[in-house]
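Just dropping this structure here.
Removed: one protein chain of the complex. Kept in place: all other protein chains.
What follows is chain A.
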Amino acid sequence: MRQLFSPGRVVLLLFFVAAAVLPLVVDPRGHLLRVAAMVLLFAAMAQSWNIVGGLANQISLGHAAFFGLGAYTSTLLFLKLGVSPWIGMFAGAVVAGVAAALLSIPTFRLKGHYFALATLAFAEVMRVIANSWAGLTGGPVGLSIPFMGTQPAYFAFRAVSSYYWAILGLLVFVCIVFQLLARGAIGYRLRAVRENENAAEVAGVDTFRVKLTASIISAGLTAMCGTVFAQFTFFFDPDSIFSLAGISVRMAMIAIVGGLGTLGGPIIGALFLIPLEEVANAYLSSKAAGLSQLVFGLILIAAILIQPRGIMAFWPKKRRAARAARSSVAPAQAAAKGA
């Protein structure tokens, strides 16, 4: 962990380099690049979710709320006031952070399923508000971002590859934030909260404050993903942007399948799930209604049954085993040395 070029970091670095050169080697107008962009975006979203869901094990099923708030804030600021989406992206992060703080007050006293349901309800409320407050949000019709050619100052490009690189930059940023948190004091505190909240409190951890801090950061990053998604797709509506299955559950699922609380988990999860879904849709959706979802669901169930700790569990096992091997000698020494 302390070494600069640990195997994990090398793999991650290689992944980012490969991801960066991808637009140069594939058809820049092709479908593949769009799918790759979605993989990176969902990896960034799942990584944002991972800060609360993984490090603190607060399983949120409502992160679509923050995603949508980010998309709506930046898009409305641009459409109504002409504010650049680059600025709107940070405004959206602030709005989502405030929403997360307000949501935290009642929900952090809830545990497990109750917390998940409360967050789910929050996202549903946002969806209903966006659908009904047509004067502000455009209602069920959704919002469109006008095509403006390439205007970098306004986060507008002709080429898919430009968006792709912006998304990659966001993913790198989110990963850095995640790693700083995970390795910092707050990371220790969040893991303590995850593993035993009472013991954490007695050991001097302000459990409410660390959870609050983590969820504000998580919500802010998720909102930034929402802005980027809106710019990339040019269009969104309440049902898609606040979608339970399409956004909230998918974010959680990618992180869980990849490996909860790990840096690589959301990336591996997105690399596995998003293309899998694409392939299932491409080959099976014309065969029978719902067949692609059925197959996708079955594969998901199988993945979780085979490795409940996520794909990343195949990796750190080695480290844990090494640590266990070292410590198996140690108890004897400790007993010999005594207190």
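The rule we apply is simple: a residue touches a chain if its C-beta (ideal position, glycine included) is under 8 Å from a C-beta of that chain, and two chains touch if they have at least 3 such contacts; residues count from 1.
Methods note: contacts and distances are computed from a predicted model.
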Complex minus one chain; that chain's UniProt name from "Aminotransferase", "S-adenosyl methyltransferase", "Metallopeptidase TldD-related protein" or "ABC transporter ATP-binding protein" is "ABC transporter ATP-binding protein"
Per the whole complex, from A:Val11, A:Ala159 or A:Ala185 the residue touching the absent chain is A:Ala185
Across A:Ala203, A:Ala245 or A:Leu294, the one contacting the chain not displayed is A:Ala203
Where chain A meets the left-out chain, the residues are 184-185, 188-189, 191-192, 194-196, 198-208, 320, 323-324, 326-328, 330-331, 333-334, 337-339
